[in-house]
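Got a structure here, written out as structure tokens. Questions coming.
Note that one protein chain is taken out, while the other chains of the complex remain in position.
On to subunit A.
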């Protein structure tokens, strides 16, 4: 049997970079006061501890309740790099929880974060973009970003930043564009996205195609897509080796071909055959988008003429797939066989 030898020494400090966390409900208030202290080291240690604590949603709620966000906002303007990086990391972790997002919107964190978009430290910027990305998943969060006028700045950043951050930016923009696309369209987002479609990075291509899909939902977006001749590039992407890129490109085409001008542009760019190939794809999203895009093209007389030969393929799809695909395939068949 072991004898409990009680040592006189304190247990060694496992992580000297972290502040000591108080027990129970005293943890967060103590950390809050430490955040506001004058000493740099205290602040840094408190931030590190806070990072770890914020994974728990209950702690997030308590933290926001006691006003940690105000202290964090003050810390965002701190001169020390480490402080800023850690503060943005805390905010990003908070943004992954819904409580955190709502707190962001209430305490106006977006504006404070936007000042850091030009920060020299890349880690800091990455965290800021991560925070924005998670915030944009919430519809009211996306609206908050749009209202604070950040969209033109983000679009402009798309040109300047590195690839990692570009991916995050594209995700954020895609979510925001679904909310309100007018500002983005005014700030020339379509030409930028057109360039990104041709980049080498697979992720960037697929995300750019996805963002284009979000852009071409409103009518103004469709017109701009047509104007900037993006449709031939999208058709080219339909033959891309990466399935995700194909699926997103088909989605973008699906929305862009709703207008008559878009339809004829796509027909001119020979979009039908790649789309037909995609019907056999493994990704469900790719199949669905391809069916829809073909339905759009079948409304034009030329499209209908070509597609009438391929009606049996749609009938196959009708039979052995999920409900959404069955419905989509039925609609496609109906459109192809319509007589004026």
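Simple rule for what comes next: a contact is a pair of C-beta atoms (placed from the backbone, for glycine too) under 8 Å apart; a residue touches a chain by one contact, two chains touch by 3 or more; residues count from 1.
We adopt the following convention: contacts and distances are computed from a predicted model.
Between the listed names "Radial spoke head 3", "EF-hand domain-containing protein", "Sodium/hydrogen exchanger" or "Complex I intermediate-associated protein 30, mitochondrial", the UniProt record for the complex's undisplayed chain reads "Radial spoke head 3". Within the complete assembly, A:251 is the residue of A:103, A:144, A:251 or A:274 that touches the hidden chain. For the chain missing from the display, the contacting residue among A:213, A:249 or A:336 is A:213, taking the whole complex into account. From the options A:136, A:155, A:233 or A:288, the residue with contact to the chain not on display is A:288. By the touch criterion stated above, the residues of subunit A touching the omitted chain are 1-2, 4-12, 14-15, 20-23, 27, 52-53, 55-56, 213, 217, 251, 254-255, 258-260, 284-285, 288-289, 292, 295-296, 299, 324, 328, 331.
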